[in-house]
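Just one protein chain is left out here, and the rest sit where they should.
Per-chain residue numbering starts at 1, and chain names A, B and C are given in the order in which the chains are listed.
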Amino acid sequence: MSHEEPKDEVGAKLGMWLFLFTELLLFGGLFILYAVYLARYPHEFATAGHELNVAFGAGNTVVLLTSSLFAAMAVTAIKRGERGRALALLGGTLGCAMIFLAIKYLEWSAKIGHGIYPGSPKLAAGPPGESVFFGLYYLTTGLHGIHVLIGGVLLSWIGARVKGGSIHAGDNVALENGTLYWHLVDLVWIFIFPLYYLIL
Amino acid sequence: MSSVQTTTAAAGGFWRDSGKTGIGSWIFSTDHKRIGLLYLYSVLGFFLVGATLGLLLRLELMTPGRTIMGATTYNALFTVHGVVMIFLFIIPGIPASFGNLVMPIQIGARDVAFPRLNLLSWWLYAIGALVVLTALFTGGGAPDTGWTFYVPFSARTGTNVSVAVFGVFILGFSSILTGINFVTTIHRLRAEGMNWGRLPLFVWSLYATAWVQILATPIIAITLVLVIAERVLGTGLFDPGRGGDPIMFQHLFWIYSHPAVYIMILPAMGVVSEIIPVFSRKPIFGYKMIAFSSIAIAAAGSLVWGHHMYTSGMSDTAVMVFSFLTFIVAIPSAIKVFNWVSTLYRGSISLEAPMLFALSFVLLFSIGGLSGLILGAAATDVHVHDTHFVVGHFHYVMFGGTGFAFFGAAHYWLPKFYGRRYKEKPALIGWALMFVGFNVTYFTMQVLGIRGMPRRYYDYLPEFAPLNMVATVGSWILAAGLIIMIVNLWRGLFWGEPFQGNPWGGATLEWSVPTPPPTENFEEEPVVSHGPYDFKGAGVP
Amino acid sequence: MKTDNAEHIVDYRKLAAVWLALLALTTATVVVSRLELGAGKVWAALAIACLKSGLVIAFFMHMKYETRLFRIILFVALVTLAIFIGLTFFDVLYR
Partner (left out) sequence: MDNQLLTTTQAVDPVFLFIFAACLLLLIGITAAMVWFVIRYHRSRAPEPTSQAEGSLWLEIAWTALPTLLVLAMFYYGWSGYLTLRSVPPGALPITAVGRMWSWSFQYQNGKTSAKLYVPVGKPIQVNVESRDVLHGFYIPAFRIKRDAVPGMKNHVWFVATRPGSYDIFCSQYCGTSHSGMISTVEAIPADKFAAWLNEGPKGAPHPGLALLEKHGCLGCHSVDGSQKVGPTLKGVFGSKVPVTRGGKPSVVLADEAYLRESILAPTAAVVEGFPPIMPVTADLSEADLKVIVDYLKGLK
């Protein structure tokens, strides 16, 4: 590799988008199951859904949307060469991620405290549809939570590179791709929220 | 790998000029050619492992009752045989090895779009393979579920299913990354003049494959996670006692695993579309239709998964829809077969080893594909579903199809990358034995299936005994051919006659670079001025 | 090697406006879920969710400013998922 290639930004973004599609379909598998079981157990899903706390869900929606806003602004900032502002905005995104996870933690521990977790005796004794609902709920939000974590780590690393100067106005695909990933996490939540917390 | 180092001392090109030596220069290399070879050897190694297991399966089935092993061993054996062959051999098989080796050169690129990601793919493959192997020897022992991992059985058997499934999960990511890399590479790195109408058909087929890898593989990933969740957390999403539906597992599994069969066959079709015109000295017949049908197979192939579930208790409406769509997907395959055959017409045909493999691909794939039509029709599938007819069908398409194309590709391209070649005569003998043994083994199995012998049967009724004996003997002929072929290839590539220039007269770009190709592939960025099968335009005699 | 890296910068005001719209739509979903719409609720909530993701994709993720290729492949991915769900329902609905 003697001479350095010019960086192919479009190619890098193309690759990232393709990766996002795979993430989309990964969650897609869970949404297929959700759709099927919702069609089969509408009433059980309704009663089970009412046990989830809308305030937690709505709060987390706002937190994630805000984090996405910060992430998108960070891209604008870096492209305008405003490095300090970009860093601050990334910090905002990370802060939101932590709030999100904290809320998630409260929510899960409340549920588990009530004896609702996958394979719990309470669910096994209840109507079949509810066990399915909570099984899906834990898997989907759990997988989503893992993505929030990964996204957080990714953005921290990118933040460090912004600070170090290897990501700058002239070369910022890494930041753009990192935020793309973050927005995907947001997108998935946009569907989780109404489907699990609100429906019926 | 070290043997590779020493024995190719004569070869130059990318073998030498990376400046580094030792195993590190391979397993940490980002050169697509080195990664391709890494894949080639790993994949071939697992093929030999899987094939040996297949041989053992046949030995057990040679006579009714216990022949060489007990039921538990047999069940674990076909599961491992299936998992190794599908996830470790055939899915990465052609794209990750020959795709990596050849595709960037064919489009005039220096490397793939994301070389480091490419290396990561291989590492994930290696790690996934290791995890799968770990599953065999730890915990409750080798999984005994069949490669399909159907619940509820897979959720309750005491064997080490969770670890095996996790290994397959990792392998899935390896496959996805290869797909992402290839799509990006083909979109972004084509040389000047290499427009879509000039892409070699192998590249077209890899492009279609890559899309299937990207869009279908995540579904198996999540399905496997769900199996682990069933086992470890007891979620009960597929447990009928708690409102789950075991049929939904089958849907999710086949949403990936049917498209996966096109991940297996499309690159093989691409290989054949390269070899046939070169050895006929004639442009491929119907370039556009072959390219288009690759995309059509990839697209339509995503719609037919339900044909594995006709007897599962799925709704009759779904049986109708999936049966109909299954027949639609046969049409683009038919188009390809007819175009390949027409390419031969009025050509100047040379029957060297790669061509023999390519032509037998056409034949064996046709037999396998046509038997797929029996399976696609609802009434007939009910009878032969889960019998040895299905086993025969998929060995025809997978081994007779992809396997033969894989070996064809090895005879066609490897000399280019080694600068040495195998001997022609042993290659012919090996091929002939394989071809005969193959048909004896698998055609017999199809007859057995029609007679009603179910698959995954360790023991069978005496009425099936004679034919099983025939099939087993066939597998020995097959094994003999395979061993001759591999030994000949191996010997030839390291110690055989030198191989220089463009002896076969290919017009695609890989034949225009030095042998073996240098690390940078091209000394300067090529400008493409002729089509991939425009032999006159390329100055080939 | 292609050189079509036309860079587009979305200004802060536009991003903030999108954010406000997203918050408004979130409120709208909550409100809709409280209405008596029966099964229509699911569809209403899904429609709003699609609108929201459309906004995120178009502006936050810059899809509006990318080349056509990106939009085509996004479409392909979404259609694929829709087909997977749709064909499954041939079984689930008619069983």
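Keep in mind that, in the parts below, a residue touches a chain if its C-beta (ideal position, glycine included) is under 8 Å from a C-beta of that chain, and two chains touch if they have at least 3 such contacts.
Note that the coordinates shown come from a computational prediction; the quantities given were computed from them, not determined experimentally.
K.L.:
Check the whole complex and report which displayed chains the hidden chain contacts.
P.N.:
The undisplayed chain, in the complete complex, is in contact with B.
K.L.:
Just one of B:E424, B:D459, B:E497 or B:E525 touches the chain that is missing; which is it?
P.N.:
Here the residue in touch with the unshown chain is B:D459.
K.L.:
Write down which of B:I27, B:A126, B:I228 or B:I328 is the residue touching the left-out chain.
P.N.:
Among B:I27, B:A126, B:I228 or B:I328, only B:I328 touches the chain that is not shown.
K.L.:
Would you indicate which residue among B:F89, B:W122 or B:Y287 is in contact with the undisplayed chain?
P.N.:
From the options B:F89, B:W122 or B:Y287, the contact with the absent chain belongs to B:Y287.
K.L.:
One chain isn't shown here. Among B:D111, B:D144 or B:E230, which residue touches it?
P.N.:
Only one of B:D111, B:D144 or B:E230 touches the chain omitted from view, namely B:D144.
K.L.:
Give me the subunit B residues in contact with the hidden chain, please.
P.N.:
71-72, 75, 144-146, 150, 152-153, 156-158, 240-241, 245-247, 280-289, 310-313, 316, 319-320, 323-324, 327-328, 330-331, 334-335, 337-339, 341-342, 344-351, 359, 362-363, 366-367, 370-371, 373-374, 376-383, 385-387, 450-452, 454-461, 536
Everything below uses one rule, namely that only the chains that are shown with their structure count from here on.
K.L.:
Which integer distance in Å separates the CA centroid of subunit B from that of subunit C?
P.N.:
36
K.L.:
Quick one: report the Å distance separating subunit A from subunit C, using the average Cα coordinate of each chain.
P.N.:
Centre separation, subunit A to subunit C: 15 Å.
K.L.:
Would you please write down the residue numbers of subunit C that are in contact with two or more other chains?
P.N.:
Within subunit C, the residues that touch at least two other chains are 1-2, 69, 77, 80, 84, 88, 92-93.
K.L.:
Return the residues of subunit B touching two or more other chains; collapse runs of consecutive numbers into ranges.
P.N.:
187-189, 215, 219, 248, 251, 255
K.L.:
Which positions of subunit B touch subunit A when the two form their complex?
P.N.:
Residues 110, 113-114, 117, 176, 179-181, 183-184, 187-189, 214-219, 221-223, 225-226, 229, 233-237, 241-245, 248, 251-252, 255, 520.
K.L.:
Give every residue of subunit A touching subunit C within the complex, in rising order.
P.N.:
Residues in contact with subunit C: 5-6, 8-11, 13-14, 17-18, 21, 24-25, 28, 31-32, 35-36, 38-40, 42, 54, 58, 61-62, 65-66, 68-69, 71-73, 75-76, 79-80, 176, 179-180, 183, 186-187, 190-191, 193-195, 198-200.
K.L.:
For a test of understanding, state which residues of subunit B touch subunit C in their complex under the given definition.
P.N.:
Listed in rising order, the residues of subunit B that touch subunit C are 187-189, 211, 215, 219, 247-248, 251, 255, 302-303, 305-306, 313-318, 321-322, 525.
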